[in-house]
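For this depiction, one protein chain was excluded, whereas all remaining protein chains were kept in their positions.
The block that comes next holds chain A.
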Amino acid sequence: MDPAEVEFLAEKEMVKIIPNFSLDKIYLIGGDLGPFNPGLPVEVPVWLALNLKQRQKCRIVPPEWMDTDKLEDIREQERKLDTFTPIPNPYYMELTKLLLNHAADNIPKADEIRTLVKDIWDTRMAKLRLSADSFISQQEAHAQLDNLTLMEINTTRSFLLDSLNYMYKLRSNLQPGRSKDY
């Protein structure tokens, strides 16, 4: 899976916007959106929010979790625990990136949030690598990793699966050799 595809999925997340135009309900295959009243918050998918934002048709209300205090708490929690902590949004990384890239002016303390999310991401990725490492080195048959987001799984999937395959191949080649030795 491409990161772009994951991002595409993330764009289906709902986000609140404050439109500066007036429009009746719009009926889309994915569901009805609106009505849009100027000045009144309305929930729309991220893709629409970004589109409207780019056309300067709305302000985006940052999601509740996109707040320095909350993210700091999560970061601390993430650093404290060995396991993965539950994340407020399954697409936190993608949303942060999308919203901060396109609507940084609507998000207070955008830079801090960017840093915090990056920190969380790095911590989690480090944990992921660590656990992959111990998984392989201990030759476990299975492992359980909770609270991973799609993007995180996606970053490690191809590499981990390929390497496991190779290792399997190498091991299975080793096996007959050994038996011959004996």
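Things to note:
To be clear about the criterion, contacts are C-beta pairs under 8 Å (C-beta built on N, C-alpha and C of every residue); 3 or more make two chains touch, one makes a residue touch a chain; residues count from 1.
Operating definition for what follows: contacts and distances are computed from a predicted model.
Missing chain, UniProt name from the options "BHLH domain-containing protein", "Checkpoint protein", "Palmitoyltransferase" or "WD repeat and HMG-box DNA-binding protein 1": "WD repeat and HMG-box DNA-binding protein 1".
From the set A:V15, A:V61 or A:M151, the residue in touch with the chain omitted from the display is A:V61, counting the whole complex. Annotation for chain A: contacts to the undisplayed chain at residues 16, 18, 20-22, 37-41, 56-57, 59, 61, 108.
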